[in-house]
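Working notes, beginning with the structure itself.
With one protein chain withheld, the remaining protein chains of the complex are depicted in position.
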Amino acid sequence: MTTVTAALEGYTQQLRNNRMGLWLFFISEAFLFGGLLVTRFYLWGNTRPELDQTIGLIVTAVLLLSSFSMNMAETAIEHGDRRTFLGGLVVTAVLGLVFLIGVMVFEWGLFPAIYEGHLTPGGDVYGAVVFAMTGMHALHVISGIIFIAIVWNLGRKGGFSSERHWGVESCAIYWHYVDVVWIFFYPALYLIGTVAH
Amino acid sequence: MTLWSLGLVRGVVGQIVGFAAGMLLVIVSRLLFGLDPVWNEEPALVGGIIIGSIGFLIGVGALTDWFQWMRGIETPLHHGPPHGRPAWTRYFGVDYNHKVIGIQYGVTGIIMLGIGGMFAVVFRTELAASGFQFLDPANYNTYLSMHGWAALVAILLGIGGMANYLVPLMIGAEDMAFPRLNAFAYWINVPGLFTLLMSLGYGWDGGWTVYPPLSVLGPVGYQFTFWAVFLVGLSSILGSLNLIVTILRMRPPGMSLFRMPIFVWAVFATSLIQLTATQFIGQAFLMLSFERLLGMGFFDPNKGGAPILFQHLFWFYSHPAVYIFVLPGLGIISEILPVFARKPLFGYRWIALSSIAIALVGFLVWGHHMFTSGYGEYLRVPFMISTLLVAVPTGVKFFSWLGTMWGGKLSFPTPMLFVLGAISVFLIGGLSGPILATTATDLFLHDTYFVVGHFHATIFGGFVFPFFAAIYFWYPKITGRMYDETLGKIHFWLMTPAFWVMSIGQMSVGVMGMRRRIADYDPALGVEFGHLLVTIAGFTIAFSVLLMIYNLLHSAETGRVAGNNPWRSRSPEWQIPSPVPEHSYASPITVVGEPYDYGIPNSTYVRMAPLTAADD
Partner (left out) sequence: MNNSARTKAYGRSAMIALTLAVLTIIEFYVAISLDSAIFLMLIALFKAVIVVQAYMHVSRLWSPEGEH
């Protein structure tokens, strides 16, 4: 076997190992987010707090859009289109930031001058669970944005190619995972149950 | 060679600096947010714990390569001892070789076993006679709680040691799938155990189960425990992820899943539990930490919360956790028995799948820890039934072990003695299980010493005895020398009868009414003599372990040279030199037969050469 083929086989082997490792991490984290959902249903039952539905729809739309831009970025590097790749990453990160600001201002009420939130973490279980779920999710959004920033920086220095871009793939599927979590958290927080708080 | 060249030293400095930085960060944040009082001890300490742990990891060097990758710099995997420093220093810093990491895990595990055991020796001395001799209820409770978590951390470390050292060797692999992650997963335990030990300074009294409301209202020592467990849990998750990928993707040609050494099956089943269930205790402890810090009322009825929710979340991890503790050890028993019976492992496929069955059914039984909690009555019988069910795959192992030994040419060097000791002790523990699984009897035995007897016997039988068996068995492979057989036998014959006495003693005083987690008892109960026996047994076990430590250290210098395969095992790691070279396998191996065909003529398991065209 030539050294080139051997090197490629070694790369493919490592790539598939990496991919399996990341998906196992997703399975593990599913138990974390699942546990938060269990907590929500145990403590709230078929009730929920009053949250602003417009905000809910907006932040959900923003996150879904960010998955679109992220997929565009990943598709772009697979086809060697550097401009769309880098641009897609920037758009995704910006949308992620918009999501975070939306949550922090309009759900957490961190800036009462702009918006007066009525839930606090120490108030009652409605506040506690909202802050726990959105807080844990936000941690993953923040780390996702940092991941994107690192990949964008490596990308603009030419670090990825259409054949080798595990860094991009891993960043992308991590971001989509964060979106998948929100796909379940959104109805759990905003849509299911009768308003009780 | 300076002290600063040791990763561990840099890590400790990093933890101290990080701790201070974390406290400062919290204080400044409180200032900026206009919170009053600015200086509030607890949030600052938690900030210190978190940033201190990160500081340790940076200091020891566990993050260095990844930081380089973020800047686009490639970092080839360094093999071998560090340049320009003595070889032993590699054990005190970041090393990527799984054998080194396995030893690091194992030695740290033995140290924690010693620390956890010491806490027990202290409070058992107090408990040997009624009345207060030298402890008071507050520090008694802290010592018993610390004994709990220190011992559990020791078990997780010991399991990590066995799995990391053995699994790549057993599948003929160069190393684990993710060597840097492996090193990280080891090192994150160290700030974790430092944090746990720091909790002693403040005290915490709720037992290892740290139920709220006590754990929310009690001293700040609780916070140290929550975060220590969080760190150790993260190690569990990352380590198991590594093992699963390694086992699924790095086996040699011819090694189908049913041709792996049986220990690898055990580790695989264990890893499935560790990967998933651990998140629940991480979450539960985070919730406790934040209920204390921010008043988030998850478990506070005044805010609409429920203390029972904690118990559900906690036990959803902690029951499967006990299968994490025992599955690897039961795998060790299956691994070692055929070698000293010179017979095939009876029912290999059944044993392999029984580990998976235990792992899966183990997720369905957590409610048996809560029969007296006041949860819905309708939950009791289903949990009783599922719990009794778990005895079935466990029984499969027992009968397979009997089948393996029956008609075999048995010999009894120390590893085999400890395997037989493990079986006897696990049997005692296992037989006391259905009594606790049955709700009616559990209502009387819950929170008594009967439970203490049950879980010590199952844990010693499922982990401690097999761990010692493994240490003696693979010692020649690791060091190239034989341990002292006489000392090994003395260790066994002191420890095993002592442990039987301890188990029966604990169960007896429990049945007579001795409660758990109390610093003193009424002599009228008639349990004083039982307690004295248990304490003496405990001292004897501790002494016997010291003998083992002496044996291991002394034999490294003076033991007889062992050669490649003193036990005449068929397993791959015994076909290579002892001690194992840096690159374990000079060439890839091929599996051409069954692993446990001992005594069957002309049956080879492994060929120490790669696949050729002729093999097709």
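Order of writing sets the chain letters: A and B. Residues in each chain are counted from 1.
Here is the rule we go by: contacts are C-beta pairs under 8 Å (C-beta built on N, C-alpha and C of every residue); 3 or more make two chains touch, one makes a residue touch a chain.
Everything quoted here is computed from the prediction, not taken from an experiment.
Q: Name every displayed chain that the left-out chain is in contact with.
A: Visible chains that the missing one touches: A.
Q: List the subunit A residues touching the unshown chain?
A: 12, 15-16, 19-20, 23, 46, 57, 60-61, 64-65, 67-68, 70-72, 75-76, 78-81, 84, 162-164, 172-173, 176-177, 179-180, 183-184, 186-187, 190-194
Assume only the chains that are shown with their structure count from here on.
Q: Considering the complex alone, what residue numbers of subunit A touch subunit B?
A: 13, 16-17, 20-21, 24-25, 27-29, 31-32, 35-36, 38-39, 42-43, 121-129, 131-132, 150, 153-154, 157, 159
Q: Please output the residues of subunit B touching subunit A within their complex, sorted ascending.
A: Within the complex, subunit B touches subunit A at residues 70, 72, 177-178, 181, 237, 241-242, 244-245, 248-250, 275-280, 282-284, 287, 290-291, 294-298, 303-306, 309, 312-313, 316.
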